[in-house]
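Note that one protein chain of the assembly has been removed; the remaining protein chains are unaltered in position.
On to subunit A.
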C-alpha cells in the first residue's frame, strides 16, 4: 500500500480550517443581507416605481404586475370546474391575494431579475465561491494524500458533504436566484465544518479492509450528494412554512413581517422547487439503498440485515416516499408536505450523527479515535 503523504494531508487540514472561516464570514454577510433587507426592499420599490413611471408598459415592473393579474385570471377559471380543484393549498385566491397586497420583488421561477441589487448578498456569494475553492482543495488533497476517496470516516463524510452542499448551492445559483437561501446554506455548511473539525477530527489513515471496495466510491458519493440536496430542500421547506404563515397573515390584512421574507419566493413556488429537488434526491437515495445492499452482499453475505444503519436508511427512504405521495394526496400538499421534507432531513442528520456514534452495528466506521 502506498504511503500517506503527510505533508499534503497537513495542508488539507489547514485549508479545511481556512475554508471554514471563510464560510463563517459568508454566513455573517448573508445574515447582514437578511437583517438589512427592509432597506434593500425600500430601495428596490423606489426603483420599481421610478421605472414603471418612466417607461410604461414595456418595463419589467409593469410586466410583473401584469403577470400577477394574469395569474389571477388563469387561476380563477378552473375553480368553476369542480370542487376537486381545491388542493388543500388554500384555494385559488391565495396567490393572487398575496400578490396584490405585497408587491412581488422576486420571480416565482426564481430567475434573476435584473433589478434586484443586493450588494451584501453578492459579497457573501463571492465569499462562498472562494471558500468552496479552498474547501475543494482541502478535500481533494485529503484524498490524494491517502490515495483513496476522501470519505472513509465521519470527518471525511462531513467535510465532503459540506463541500457538496456548498457546491450544489453555487451551481443552482448560476441559473436561479437562490440568494434568499444563503444564510441557511452557509449556516449549515459552517455547522458541518465545525462538527467535522471539532466534533470528530480524525487524523489521516488508510482504509480498513472492510471499506476497501469500489462500492465505497459509488455508494457513499451518491449518498452524500443526495444528503446535500435534501439539506437544500429542508431549508426551502422551512422557508415555505414561514412564507405560508406570512401569506395567510397578509391575506387577512395582517403585517407582512419579517421584511426579509419579501425577498423569498411564494410558499407555492418554494414547494414546487423543493419537490423537484427532492424527487432527484429520492432517486439518488434509492440508488444509495440499492448500492448499499449490493455492497453488504459482497462484504457480509446478506444484502439486507436490518442493521441500525440500514434501518435508518430505510426509514429515510420511506419518509421521502411518503413525501412524494403527500404531494399527490388531497389535503397533504403545502404545509404537511413541507413538514415531511423537514422530518426526512432530520432523520438523515440523526442517521449520520447519533446512529453513527451511539448505536452499535456493523457499520461502525465512524473512525472517531477514543
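Just so it is clear, a residue touches a chain if its C-beta (ideal position, glycine included) is under 8 Å from a C-beta of that chain, and two chains touch if they have at least 3 such contacts; residues count from 1.
Just so it is clear, contacts and distances are computed from a predicted model.
Chemist: I want to check something: the complex is missing a chain, and I'd like its UniProt protein name from "Electron transfer flavoprotein beta subunit/FixA family protein", "NADH-quinone oxidoreductase subunit J", "Cytochrome c biogenesis protein ResB" or "Transketolase".
Modeler: "Cytochrome c biogenesis protein ResB"
Chemist: Given the contact definition stated above, which residue among A:205, A:248 or A:349 touches the chain not shown here?
Modeler: Residue touching the chain left out of view: A:205.
Chemist: Could you tell me which of A:119, A:254 or A:305 touches the chain that is not displayed?
Modeler: Touching the chain that is not displayed is residue A:305.
Chemist: If the hidden chain were put back, which residues of subunit A would touch it?
Modeler: For subunit A, the residues touching the absent chain are 1, 3-4, 58, 60, 63-64, 66-67, 70-71, 73-75, 77-79, 81-85, 87, 92, 95, 107-109, 111, 113, 203-206, 208-210, 212-213, 268-269, 272, 275-276, 279, 282-283, 286-287, 290, 293-294, 297-308, 311-312, 314-315, 318-319, 321-322, 325-332, 355, 359, 369.
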